[in-house]
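Quick one: structure below, then a few questions.
The complex appears here without one of its protein chains, the remainder shown in place.
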Amino acid sequence: MDKKDEKEKIGVYVCHCGTNIAGVINVEEVSTWAAENLKDQGVVISREYKFMCSSLGQELIQKDIKELGLTRVVVAACSPHLHEKTFRNACKGAGLNPYLCELVSIREQDSWVHTDKVAATEKAKAIISGGVSRVVYHEALEPLHVPIHPATLVVGGGIAGIQAALEIADAGFPVYLVEREPSIGGHMAQFDKTFPTLDCSACILTPKMVDAGNHPNITLLTYSEVEKVDGYVGSFVATIRKRARSLREADCTGCGICWEKCPKKVVDDVFEAGMGNRKAIYVPFPQAVPKYPVIDRVNCTYYIKGTCKACEKFCPTNCIDFAQQDEILTVEVGNVILATGWDLFDTRRITQYGYGRLPNVFTSLEFERMSNSAGPTGGNVVLRDGKTEPKVVGIVHCVGSRDKNYNEYCSSICCMQSLKFAHLVKEKTGAEVYNFYIDIRTPAKGYEEFYHRLLEEGTHFIRGKVAEISDATRLPSEEGKLVIQVEDTLTGNQLRVPVDMAILSAGLEPRHDSKALAKLFGISCSADGWLIERHPKLDPIATMTDGIYIAGCVQGPKDIPASVAQGAAAAARVMGKIQQKEIALEPVRATIHEEQCSGCRICNNLCPFNAILFHEDRMVSEVNPALCQGCGTCVAGCPAGAITGTGFSNEQILSQINGLLLLNVPKKQAVAA
Amino acid sequence: MTDTITFGQEISNLLHAAEGEPLKTCIQCGTCSGTCPVAGYMDNSPRQIIALINLGKKEQVLESNTFWYCASCYHCTVRCPQEINITELMYALKRYSIWKNRYKEGLIGPTFSEAFVKMIVRGGRSFEPVLATSYIFSFNTREFVQEIQGATELLLKGRLPLLPARIKRLENFRRMIGRIIPMGGLE
Amino acid sequence: MKEFAYFPGCSLEKMASSYHMSAMETTQKLGVKLNELDDWNCCGATTYFYIDELLAYTLCARNLAIAEKTGLDVVAPCSACYKNMFFTAAHLKKDEDLAEHVNFALEEDNLHFSGNVKVKHLIEVFAQDIGPDELKSKVTKPLEGIRIAPYYGCQIIRPQKEKEDVEQPQFFEELISAIGATPINYPLKMRCCGGSLIISSRTAALTMVRNLLQSAVDNQAAVIATACPMCQVNLEVYQQQVNLEFGTNFSVPVMYFTQLIGMALGIPNKKLGIGKEFVAMAPTPLAVETAWGLPRKTK
Partner (left out) sequence: MTKKLLMIDDDPDFVSGIKAILDKGGFEVDVAYNPKDGMTALQTKQYDLLLLDIMMGRGAEGIMIARKLRKDVKLRELPVLIMTGMREQIAFLFPGEPIHPRFVEIDELVEKPVEPKMLLEKVNSLIAAAEAKKAGKK
């Protein structure tokens, strides 16, 4: 490999990291070795220091840059993940382009994984030699500065999305709030009471919904879905399909005559969880925001048979528009918050629990609707016949959760939800309530106290996962009842508990289309389908793609307070970004050499960030520098070798290998490992 | 190599020739016991057996009748949320107690197993009348009479064989078994 | 014509000879040929696994190897044989070490198992290879009005093989509907009959039989259909002992599904082995309700 014409002046800095490195590696020896043996490579100074990352350590480097005129810096310390930024900034502070600094890891890749001190010291020399050879080929890079569009796209109008939208709008920035259903509100709108305080869900939610609906900075796009997203942090362009409501919103007053007059009843599988009906023209619930109804074209008699038009006939403002078309909007935004929430685990999958087969087995959402005074039973807890009050009720915890046959994770809300149900059943019917649980998990403020309250109320707790629920009665006392078969694991007794009603506390699952959502926005989701955060502890809001944030259950099961907190946190992050006005993007990215590109498009699909676009006219691919995260997948995948990754050019990699093999060091001095 | 092993590891070693220790992951939820159609007859429920194994209570496990009551219906296995093959565990415990000669007095299971295996090794196929003699005398009078009545009726309906069935290549068959269990030794 | 290697298993030789006869008759009528394996041996039942699993695998592998020679998939009518053979094939395919060891033993009988044979239960041949539609088209004497309780038992469906429904399968019901009868839905159709316990833990097994019969009777079953000789013997032969033990008065016919299909296909009773039962089914299908009275609740 040819060396560059002008000689670089390289400084090598070896860190002790306390005893982390120095405990295994002879740091002094390594430093001296580098000064002597890497002279030909351009090393003019080599130092060791107790903690290079301390301000004193950084000043050491800065002083050398200024006084010795260093043109390259190699720091041998920890992994670049930890302190690359620190040392690059130090170089920058001394006037050296930060990308001319190379951090090599002699801690994670050497001292932490070896015990043989002599060999580890030799390995450290090789690693540094590699870094020195490589840094010669580094180029001064400038970050890409892009302006940040002040608007934000919030996808999902549940409590997390509403909270995020309101926070940003209140700060004075525009928000597009997109919701798939005809109204915002999400699952929280379906609930009657919220744990552990038992305050009315609607009472605390609807003010927020109204605020979101009326806010001058919020553009509410309900009955709408995001179809396409292009661009990158600071300037995304989202294509949104606003489905035809089949009425002119400007003229509609939400008076309700249309849905009163509509002759077509439809089972409401979404809001009423199949427990009640709605009309073919409907608002999902009285407090819906916006107040305008939609015509469900799949079920509307007019769309099926071509006649009816009852709604149109009776509409006082003449706003029904059967010919209305879907509208396609494109909006420009700087940041995106995904808050699309969760789906309920399909309890039919656990056939031994009998849901769908045994009428008096209910899901948790069904019970939520049943106990809601605005719900299909007017808030009465009754059996499927719609009138009989149950005398004994069994609540089954962990349905579809903590089970490798379904979902291995704990859905985290079901314990508290079940306790809430137990309380409501007892309050409304006075029935005996049995909770069947594996573990009671109540780890948040006021939750354990709520559990104690339930214990005092006389609810029965049986520790055991329910084996099956059946109508296989054996004793006269079981006649006409459902039998819950379970082992009371605390006493070892086999129990057959006859109940009138069984409520399955079903777990939370990712939205059925969460994988498609992840793909649409170029972020990743776990095998389960939950979207993956940038860091599970320290950055649960951001994703690996800049400018895209997640909030609420889309990230994993959580309760209302946690969803609200995440919504607000995501909003804060977005507002911070907007305030910066522009953003500096890492210049480490891939470049496609057009003349070598065969247009095979292999890289197009490999890119996890949707950063590569294909020019149909020229039949070549191009990397969008603002979207590219520099992961290198395309570089490795390109069969023509037409892509290079900045900072990972062939010269850089090959010279680093030569360095590692000590090929650059005079033979006699190269120590045999 | 470890100095010694726990009872749990000892049992796990019988399961998949030591492909991990599945029993350790038991969360004691009781699905197996709640599902088991015979749990009511067992002195320890299947869940308790797993707990006892994990606790290292070898004596208590060996004294238990649990695994001899297992009907091998696999219902617990398909429902276990931790995907523990409980039925296979019961086989392993039967094997363990037979190998250790440690099964409880008065159990018919082990005697019957022996008779059955002996019969197959001899003839290659099963022959009910011979089997019967291995266990029938351990019944009480009422059970004995009922069993004889049943057998007589079966005989009258032509449903009991009079001669033991034998396979044709019996010599090969026995040598084949000899390669798995060193009966009589091999040259 | 579909063709299968057929492993009858020990019980079908005598105890369940009617199952054997009806299986042969019905498959022939439906265009399926069953070729009995040459010189097969006992599958080892469940008992062998208590002593030495390697031996149990070897016994099954011998049958599998014999079947493999014919190049046909192998069919077992008994649930226990089926389960043993199915999982032996699966284990041997997965565990090279085990396969090598077992094949070393098989050399003694000039056999080798390479893992190419597929194992099916007889009822799968009817449910999948023939299919309920085809079956329906061949029915000449539909069993109209007869309420049949499909009894799955344990080892046809368990343990789970792939992702199939192990709690509420429907294939048995579909076959019953195909022959014009009414499949009844009763909660214990998947519960174990206790067949393997009848000798070692008699009381437990008799209780399980009692519960099953009760559940079928409570749901007005005129006859229980089984697909396993163990279940049939347990539910039928031990019915009188259940009655003696618990003071009940059960008298429920328990038939092999092949016998019922045979009746619907117009095969004479004698060829189906009908007449060897302890509890006879009514002389003609239509008379069942009057003959047995409904429901037969016990105290």
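To keep things simple, chains are lettered A, B and C as they appear, and every chain counts its residues starting from 1.
Quick note on the criterion: a contact is a pair of C-beta atoms (placed from the backbone, for glycine too) under 8 Å apart; a residue touches a chain by one contact, two chains touch by 3 or more.
All values reported here derive from a predicted model rather than from experimental measurement.
Participant: Among the chains in view, which touch the chain not shown?
Facilitator: Touched by the chain not displayed, across the whole complex: B, C.
Participant: Which of these, B:Cys32, B:Ile53, B:Val117 or B:Leu154, touches the one chain of the complex that we don't see?
Facilitator: Considering the complete complex, B:Val117 is the one touching the chain left out.
Participant: Given that one chain is not shown, which residue among C:Asp52, C:Glu108 or C:Asp218 touches it?
Facilitator: Final answer for the missing-chain contact: C:Asp52.
Participant: Among B:Ile27, B:Leu107 or B:Ile181, which one touches the chain that has been omitted from the display?
Facilitator: B:Ile181
Participant: Write the list of subunit C residues that the hidden chain touches.
Facilitator: 51-55, 97, 101, 104
Participant: What residues on subunit B make contact with the chain left out of this view?
Facilitator: Answer for subunit B: residues 1-2, 4-5, 9-10, 13-14, 17-19, 95, 98-101, 114, 117-118, 121, 179-187 touch the chain left out.
Definition applied: only the chains that are shown with their structure count from here on.
Participant: Report the inter-chain centroid distance for subunit B and subunit C in whole angstrom, where each centroid is the mean of the CA atoms.
Facilitator: That pair's centroid distance is 22 Å.
Participant: How many angstrom lie between the CA centroids of subunit A and subunit C, rounded to a whole number?
Facilitator: It comes to 50 Å between the two C-alpha centres.
Participant: Which residues belonging to subunit A are in contact with no fewer than two other chains?
Facilitator: 352
Participant: I need the residues of subunit B touching at least two other chains; which ones are they?
Facilitator: Counting only residues that touch two or more other chains, subunit B contributes 40.
Participant: Within the complex, which stretch of subunit A touches subunit B?
Facilitator: Residue positions touching the partner: 352, 402-405, 438, 463-468, 485-489, 492, 494-495.
Participant: Could you pull out which subunit C residues touch subunit A in their complex?
Facilitator: For subunit C paired with subunit A, touching residues are 165, 167-168, 186-188, 211, 214-215, 218.
Participant: Report the residues of subunit A in contact with subunit C in the complex, numbered from low to high.
Facilitator: 350-352, 357, 470-474
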